[in-house]
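Just one protein chain is left out here, and the rest sit where they should.
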Amino acid sequence: MRFEAPTTVEDAVSLLAAESGMARVLAGGTDLLVQMKSGISEPDLVVDIKRIAALHEISEEDGGFRIGAAVPGIALGEHAGVKAAWPGVVEGTELIGSTQVQGRATMVGNLCNCSPAADSVPAMAAAGAIARVVGPNGSRDVPVEDIAQGPGKSTLAKGELVDSVLLPARPDHASDAYLRFIPRTEMDIAVVGCGVNLVLDANGTCTDARVALGAVAARIFLVPAAADALIGTSVDDAALDAVAAACSAAATPIDDKRGTVEFRKKVSGVLARRAATIARDRAKGTA
Amino acid sequence: MVKVNLWGSLKSAASGRASIDVEAQTIRQMFRALGEQEPGLVPILDSGITVAIDGQIYRDDWFKEVDDDSEVYLLPRMEGG
Amino acid sequence: MLDKTAENGEFKVIGTRPERPDGVDKVTGRARFGADMVMPGMLIGKVLRSPHAHANIKSIDTSAAEALEGVKAVITAADFTADVPEAEYDTMVNCIAHGKALYDGHGVAAVAATSRSIANKALKLIKVEYEVLPHVTDVEEACKDDAPLLHDNIFTEGLEETPTTPSNISGRVQFGHGDVDEGFAAADKVVERKFRTEATHQGYIEPHACVGNLSPDGTGELWCCTQGHFMVRNSCAAILGLDISRLRVTASEIGGGFGGKTTIFIEPLALALSRKAGRPVKLVMSRDEVFRATGPTSSASMWIKIGAKNDGTITAMEGLLKYQGGAFKGSWVSLGCMTAFACYRADHMKTVGYDVLVNRPRAAAYRAPGAPMAAFAVESVVTELAGELGRDPLEFRLQNAAKEGDQSSYGPKHRAHGLMETLEQAKAHDHYNAPLGPNQGRGVACGFWFNFGGQTSTSLNIGADGTVNVSVGTVDVGGSRASMCLMVAEELGVPYEKVRCVVADTSSLGHNDITDGSRTTFSSGMALILSARDAKQKLCARAAKIWEIPEDAVEWVDGHARPAGPNAGEFDPMSLAEVAGKAETTGGPIAGHHECNARGAGVSFATHMVDTEVDPETGRVTVLRYTVFQDAGKAIHPAYVEGQFQGGAVQGIGWAINEEYIYGEDGRLQNAGFLDYRIPVASDLPMIDTVIIETPNKGHPYGVRGVGETSIVPPMAAIANSVSAAAGVRLTELPMSPPRVLKAMDDAKA
Partner (left out) sequence: MSQVHVHTKINGDTTEFLCEADEPLLDVLRDRLGLTGAKEGCGTGDCGACSVMVDDRLVCSCLVLGAEAEGRTIETIEGMADGEKLHPLQQKFLDHAALQCGICTPGFLVAAKALLDHNPDPTETEVRYWLAGNLCRCTGYDKIVRAVMDTAAEMRGA
């Protein structure tokens, strides 16, 4: 295995594109090193992108925030602006692993690992976050929910990497929330994850919403029916019941060591209801 | 005579007897006498066995004295964690 | 043999909480654990493990691995002699498969190479041809007549008639007294239920590790983390055909054991590799290997029936326990049967147990082995029966608790013990009357463990400056060296700081049994007290020589030799340091020794109380409050006694709520890591309150009872009782994981 630590995105892309064997990007490494240890991944080239200064930045862009691929969870949590605008995305990212993992793991790495149970991705998908993919042929913008093809498999082409994610600008009375279900209080992989992002008008009526589910299908996905159930309502109990029902119906999980189909479907609804309630209260400023 | 009580399933190795009276002053003498009366017990006694005398547990302790009025139970070999 | 000092409660240092002698090394990173040892020229060993749950090994081709540069030795079963004593045969076959892989993770071959990466490469070059066989991992399935058979030479023992066909049931045991049918006929209320528990792992944070160095002449040394280095020496010597005297085993600091390090898994492989390579070999398990190839607990299938009269008197208790012990015989089902009803008095008791083989790793001891799952079942039924009778669960237990003189479930009559005291203290504790909120429940449960003594040899050497070194052969897993120093300081009348304790290697002391059965503070403590008395006699004799008076005219009081009475003469008392300082001129070094097979271990009882809250929508259980009431006999170092109580309770919380071995259809372990084998983390827990009860054990000079194991017996039952109250439905399977609790609640509503 070769280890490279380029200082520009262009160099990173060139290295990845030129490698004839398996090449992997190393950001926080909290997934990659585990895969290497277990033998699941045996790369010929590892490209550490943490020496690329630009990728450590959180910058404001068009009223939103661009989060560099090398920003660890703990740094995101320390950013007051992002935390105020996108508390759900931040809490999703902060749920990835322990304090130790937070010092390393990045939101973009979590996205590119393509786990259906990734904690930051449902919140990002609900947020309408856009990943900027850079490759040998330039860059392109991709909705985060389209980065994963299936478990561990991305839609990125050879030589491509995600250099950042853009969280869009926020109108007034807007907020989001992410909840996951795990058996313990920490250190587990999500059994179900749910991100809810909504916008209220001055009267508290929901004018826009996005709801995403994780760990209940091969990919993290949006649930338009759940969003529709919120829009036009005051996010009251009836709307929340409808959100829960839509999410339970949309979940297509499997039985595995972390949970049963029955459990995951039911809890999808439970979490959607709870997350929507939190997002509503945050948007109203009553949280 | 010392009355030696056997645990439930040990009976199958002792002609169905639940207790056996033996002449013995020590655990070793007791084992020997038990084996003479019930040869089926010999391999089990040899494999290591626990003895409770008046509620106190003894492992591998041949020369512990046994009195005629002692309460004696044979128990399977015990190991802890 | 209870000593006067203890009876009068006149302890000077016993019961204080000093810093442990190994403390600074442990907080600075200097302490050397199993994997921290390096020997010159050392190679790195790795073990190839079966990916199949059950498979004949048709052939193993190691030639490509042997040809790889840097590979210095490759071993398979062929490198082990067949004439291993019967007692060690299963242990050897569990370390390395002989012709047949019996579980996912069973060792098949091992390599030693100059680096870890070369060793890993070499493993991939070993070609094993398997004939995959049908497998069985479930205890009930394994009992069926058409189950895949693990061994064709195991016939169920303990039946009236010896069977003629082999079976996965290696034995049947039965205990009890009276006639349960008669007892149930006399009952007004009877509750019976089935229970299941999954296998759990001790979960020690330190994986097994060793460095072996074996010369062609059969002389060797082994460094390893173990609960019993004398056991390691004897087993390895037997398996490798060595003289015991030629193999010196040094116990490293040990990063947790809880019973899981009471046998060997990799040590003979490291030694065999070393012998073949002619160099030291280090073998360290990965966490994945620890889960797949060491010794988890049994999983169990149980049925319990208890009857009582309307006045609350229990009339009969009956149980059927089936424990799988992995791919070899020897689950701890006997101990499950013996302990199941040990907290109670009833005229009619019966337990039947089956020891069952399945395609899983060979079970090892885990803290009070066999008892916790039985207690989970029994204590659940006891609480349910109390409820049926309209009785308070603690009152009901107080009414039926076994007392001194009652016939125990395992046979003999109970001696004095502290069960009643734990129950009374629990009842009086403010925890018991604290208010509960919605979806919350409170559970109580009792637990019992025997505790053991065993072979013990200790030494005590007095330095010229009057400081004291003591050597024990029982591994210190949780701070026992501090307790040893306390007992010696107490006995000699010197300050704690003047006594230091080491765990000596196998060549330096007589045989010591494993640190198991909660025996170390009891047994090594007793031997050290007697070693100290031996030394005191010698100290008095030296003082007598110095004073030129008869030996029996000198007594040892408060750390000084004194003339025993006015007739002995007028001499100023001599301190230990003063007598020791003259040792060279008065006859040489002064030491004390003691060897024994320690008798007199006292049983220990506990009552646990726990509050939980259940999320009605997800089934998630949160432990809100936990209090342990346990009899310690005498707490030598109370902080470490509390630590044993707390640690046992929390392991029980893990076992109750989340920990389990999960096997796939393919018979492979699905969760061989700390990510999905979910031991409790700090944020899962409240503080664990403890109440130490001291009912002295008359079999120990200071009244000590073992405390390490009892604390894991009640938790699962206490939590099950608490969760069942909170959820409004009786939980009968462990772990009470969220999907299981939610389903039980939904089913109850339906």
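List of remarks:
All chains are identified by letter, namely A, B and C, in their written order; residue positions are counted from 1 within each chain.
Assume a residue touches a chain if its C-beta (ideal position, glycine included) is under 8 Å from a C-beta of that chain, and two chains touch if they have at least 3 such contacts.
Predicted model, so just to flag it, every value in this text is computed and none were measured.
Partner chains of the missing chain, restricted to those shown and counted over the full complex, are A, C. Note on the undisplayed chain: of the listed residues C:V132, C:I244 or C:V681, the one touching it is C:V681. For the options C:R32, C:H98, C:R193 or C:K413, the residue in contact with the chain missing from this view is C:R32.
The residue touching the chain not shown here, chosen from C:G15, C:G158, C:G255 or C:G473, is C:G255. Touch with the chain that is not drawn comes from one residue among C:Y640, C:W655 or C:Y702, which is C:Y640. Although one chain is not drawn, its touching partners on chain C can still be listed: residues 17, 19-20, 22-24, 26-33, 35-36, 38, 116-117, 202-207, 253-258, 284, 286-287, 477-479, 637, 639-640, 642-643, 646-647, 649-651, 673-675, 679-683, 685, 687-688.
As for the chain not pictured, it touches chain A at residues 1-3, 5, 26, 28-30, 33-34, 36-38, 46, 48, 50, 72, 74, 97-101, 103-104, 185-187.
The rule is short, and it goes like this: only the chains that are shown with their structure count from here on.
In terms of inter-chain touching, the protein chains here are arranged end to end in an open line. Separating the centre of chain A from that of chain C, both taken as means of CA atoms, is a distance of 44 Å. Taking the mean of the C-alpha atoms as each chain's centre, chain B and chain C sit 26 Å apart. Look at where the CA atoms of chain A average out and do the same for chain B: the two points lie 67 Å apart. On the chain A side of its complex with chain C, the touching residues are 38, 181, 183-189, 191, 256-260, 262-263, 266-267, 270. Residues of chain C touching chain B in their complex: 158-160, 172-176, 202, 258-260, 262, 332, 334-335, 338, 350, 352, 364-369, 408, 410-415, 449-455, 516-519, 597, 599-601, 699, 709.
Those residues of chain C that touch chain A in the shared complex are 288, 617-620, 657-658, 662, 670-671, 674-676, 678, 680-681, 683-684, 737-739, 742-743.
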